[in-house]
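The complex appears here minus one protein chain, its other protein chains still in place.
Just so it is clear, A and B label the chains in written order, and each chain counts residues from 1 on its own.
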Amino acid sequence: MTTISRRSMLAAGAAGVTLFNGPWRHNRVWAQKSAKPILIGLTHDASGQFANSGQDEQRGTVMAIEEINAKGGVLGRKLSYITADTETTPATATRVAERMINRNEVAFIVGAIQSGVANAIGQVAQKYGVVYFNTNSSSPTEAGKDCQRVKFVWDGTGANFANANAANVVNTFGKKWLLLTNDYVWGHNTSKATRQTASKFGAEMADEILVPVGTRDFSPILLKVQQIKPDVVAAAVGGDDLKVMQKQVVDMKLARQPAWLQNQLDWPDVYGLGVESVFGVFGTTWYHKLDLPGVADLVKRYQARWPETRIDVPGNVFYNGYMAMHELAKAIERAGSTNNIKVIKALEGHKMAARDRMQHFDAYIDPVSHHVQQTIYLASGNDKPVDKTDYFKILSQVEPDKAKDPNEAANCKLQPYDKTPTYEM
Amino acid sequence: MHGARLVTPSMLVAFAIFGTLPFWITEIGLYRYLGVEILIWCIYALGFNLLMGYAGLPSFGHGAYFGIGAYACGLAQFELWANLWFCLAAGVVAAAVFGAVVAAFISHRRGIYFALMTIAFGQMFFFIASKWTSVTNGEDGLLNIARLPVELGFWNYPIRGNADFYWFVFACFVVCVVALWRLVNSPFGKVVQAIKQNEARMAFLGYRVALYKAVAFILSCAVAGFAGALFAMAQGGAFVQVMNLQWSGVIVLMVLIGGGFVSFWGPVLGTVLYFVARDLLGAYTEAWLLWFGLMFMAVVMFKPEGLAGIGQDALRKWRGLPRAPAAGWAWLRR
Partner (left out) sequence: MDLVGYLLPHLLNGIALGLLFALIALGFMLIIGVMEVINLAHGSLFALGAYAALALLAGEGGPRPELLGWFLQLPNVLRYALALVLAPLAVAVVGMGLEICLRRTYGKDPLYGLLLTFGAALVIEELIRLAWGPSERFLPVPAAITGGVAIGELIYSKYRFFASGFSILMIGLLWLFLEKTRYGALIKAGAHDSEMVRALGVNLPRLRTLVFGFGTALAAIAGIVMAPIWGIRPHVGVDAVVPAFVVIVLGGVGSFWGAVLAGLMVGMVVGLTGAFATDWSLISMYILLILVVTFRGRGLFGKKSILEA
C-alpha cells in the first residue's frame, strides 16, 4: 500500500521534472524565461536503515511544495522538485548532491536523516554554495563542529533533548542513573550532554554501557541493568538498535522499573507498533495532538494528501521537512531572490512565530550555528490514548533557550561569506 | 593473449574513451563527478580482480582496505604532511600493512575458508573504524579532506574542480592499468594463475604457494588503498559505510558481472555498467536494486563470463571464429 503512494509520488515528480530533465538531454529551455521554476533537490533516504523516516520527511517537503505552488509559488516562480535516494550512505549522498547541482542544476537541496549523509551533502553544497537544509539529523555535531555556512539544521539535537529532559527526570525518578550509549558519535555526544546536565541537578552516574551499533540482542545488557538497579536508565540508542531494544524491554515488562529516559523518539520509528511499544520519557519537537491552532487542520490535510501511507498521522519527521520547506520559500520571498547569500542572510537570525510553527514558543534560526532553536516537548507513552494514533502523552514544553546546547556556539565555526561561492538558479 | 606487450590495442581504446570522457559525458546527460567515481572504482576493481580473477581468491571484505586507504589519506593530510603524493602513499602503505597482517592469517586458506576469513577481518575493521571515533569520527565521517595540488617540483597544478581532478584520476588509472597488465603477464602473474588452476601441483613443483597468495592479496589491498585515498579526495571525506559487508559485496558483483574471470577488462566493464545503470535506473525507480539483482542473476546463470564474455563471443562471431572453446573453462568444471 505504501508502494502505491510512493509510486504515485514518483510519478508526480517524474511528470513535473524528468520530462524537462530526462537523463539523456540537458534542457535549458527555462533559462531564457523569468518564470523558470525553482528546482529543489530532495535528498531523502529511500533505502537503507532510515528509508522509512526518509520517506516520511519526503511527504513533508512534497506537501509543502504543493501548498506553496497552490498559492502561486515564490517570486512568481513555481517550485518543482527532483528526488534521489541517498541510501543512508555518504558515498551515494555525495554523488547525488554532485548530480543534482551539476546536472539537474537545482537551486536548493533539502533532506537528511543520518549525520554522515548530511555531512556528505553539506560538503558538496558548501563547495558550490548551494543552500542545504538538514531536516532531520539530530547529531549535536551537525550544528556544532560540522556546521557550515550553507547548511541549516531543523531538528532538535541530542543535546537539546538531554537539556530539556534531565532536570525534570532527576526530580521525578531519582538520582542513580545508568547511561546506555550507542557506540557512535551521536550516542557519545548525546550521553555527554545528558551526563553534564543531569549531574548539575544532582544525578550520579552509576555506569555507562556502550552498546555497539548493530546490536540485536539486548539480553546481556538488560540483565546487567537489573543487576545495577538504577533509578533511571538514560538511553541514547538510535536507529534499528533502538527498535530492537524497545521490543525487548517491552517484552520483558522492564519498561516501568527502572524509569527510562530516551533521548528522542522519531514518529516513523514507533508508529504502527502499538501504543504499548512506547515507554519511558523522551523528547520530541512536535505532536499531532498538540492543542494549538492549525494542528488539527494540518493533520486533515496530511490525511487527504497521503491517504495510502501506513503512517496515518503526521509526526515530527514529517513536520521538520514540512516546516523547513515552507521556511525556505518564505526566506526566498524575503530575500527577493534565489541568490544563495541573500537567502542565507534572510534565514540567519530569523524569528518564527509560535503560531506559524504550531509550537508553544517562538523559534529562531541561530545565526551562530544555523540551528533552529525551538520548543522541545517532553513526552511519555500514553496510558489513556483517545484513539489508535495517540501514542504520546505530552508532559511539558521547554522554551528554546532553556533547551539550547551550551557548547554549540563554541564548537561551530561557519565559513566566512567570502569563502562561500555565489550560487543562483 | 598479447603476451607481455606494454600497451595493447584494447588499452588504447580504453584510454581513448576515458581520456575524452569529460568532453562528452555531460552531453549524454551524465556528469563529471560520476566519471571520477567510475574511474576510481575501476582502479579498485582491477586491483580486486588480481585477487579474484587471476589468483582465484574471492575476498568478501575488501571494502575494509578501500576504507583504510581513505582514512589514511585523510589522517596523513591532517596530522603529518598535506602533500598529494604523501597522502596517496599513506593510503597505499596503510592498506598494504593491514593486508599483510591479514594475509599472514589467511594465505594458507582456500575457497570458502579464505572467503569467510576475509569477511571476518573485514567486519572487524569495519567495527573498529565505526567505534574508534576519536580517529575516524565515526558515522559523522572524517571531513574536509582536500584535493591537494599535483606537485612535480617544477610545476604545481591544482585539482580542486571535478574536471581537473578527473584528469589526475585518469592519469592514475593509466598507470594502474599498465602496471597491473605487466604484473599479470609477468612470471609472478603466471605462477599465481597456475596456483588458481592447481594449487597442489604448484606446491609439489616447489613453489611457495602461500607466499604467492599472500603477495597477491597484499598487492590487491594496496591498490584498494590507493583507490580509497583517491576516493577520499574525490568525496572530500572518509566515511565508514564503504567498509561494510554490503559494499564489499558490491565490488565482487561489479567484477563478476563485467567478466573478471575471462578478461583483464571485465572489472572495468562491470564498474561502468554498475554506475551507469544505477544512475539511470535510480532516476526512474527506487527499486533499482531489484532490477540490478535480476540482471545479475541472469548473468550468473546464462553468461557467467559476464559482459567481457559476451563481447568476446561477439568478436569471435564477427571474425567468423567458433564460440569460446570450452577447454579454457576446464578449471571451472573440476
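FYI, a contact is a pair of C-beta atoms (placed from the backbone, for glycine too) under 8 Å apart; a residue touches a chain by one contact, two chains touch by 3 or more.
Since this is a predicted model, take the numbers as computed values, not measurements.
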| item | value |
| --- | --- |
| Displayed partners of the chain not shown (whole complex) | A, B |
| Candidates A:L254, A:A354 or A:L395 - the one touching the absent chain | A:L254 |
| Absent-chain contact - pick from A:D155, A:D231 or A:D269 | A:D269 |
| Which of A:S199, A:T215 or A:S380 contacts the chain that the document leaves out | A:T215 |
| Omitted-chain contact residue, chosen from A:S47, A:N134, A:N163 or A:Q262 | A:S47 |
| Residues belonging to chain A that touch the chain removed from view | 1-3, 46-49, 51-52, 55, 183, 209-217, 219-221, 223-224, 226-227, 240, 243-244, 247-248, 251-254, 268-269, 271-274, 277, 310-311 |
| Touch list for chain B against the chain that is not drawn | 56, 58, 105, 108-113, 115-117, 119-121, 123-124, 127-128, 131, 245-246, 249, 252-253, 256, 287, 289-290, 292-294, 296-297, 300-302, 304, 331-334 |
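Note that only the chains that are shown with their structure count from here on.
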| item | value |
| --- | --- |
| Averaged-CA centre spacing for the pair chain B and chain A, given as whole angstrom | 36 |
| Parts of chain A lying in touch with chain B, wherever the complex brings them together | 6, 10, 14, 18, 22-26, 46-47, 84-85, 88-91, 94-95, 98-99, 102-103, 114-116, 119-120, 123-124, 127, 139, 141, 146, 183-186, 188, 212-213 |
| Residues of chain B that touch chain A when the two form their complex | 26-34, 37, 127, 130-131, 133, 137-141, 143-144, 162, 231, 234-237, 239-242, 247, 279-280, 282-286, 289 |
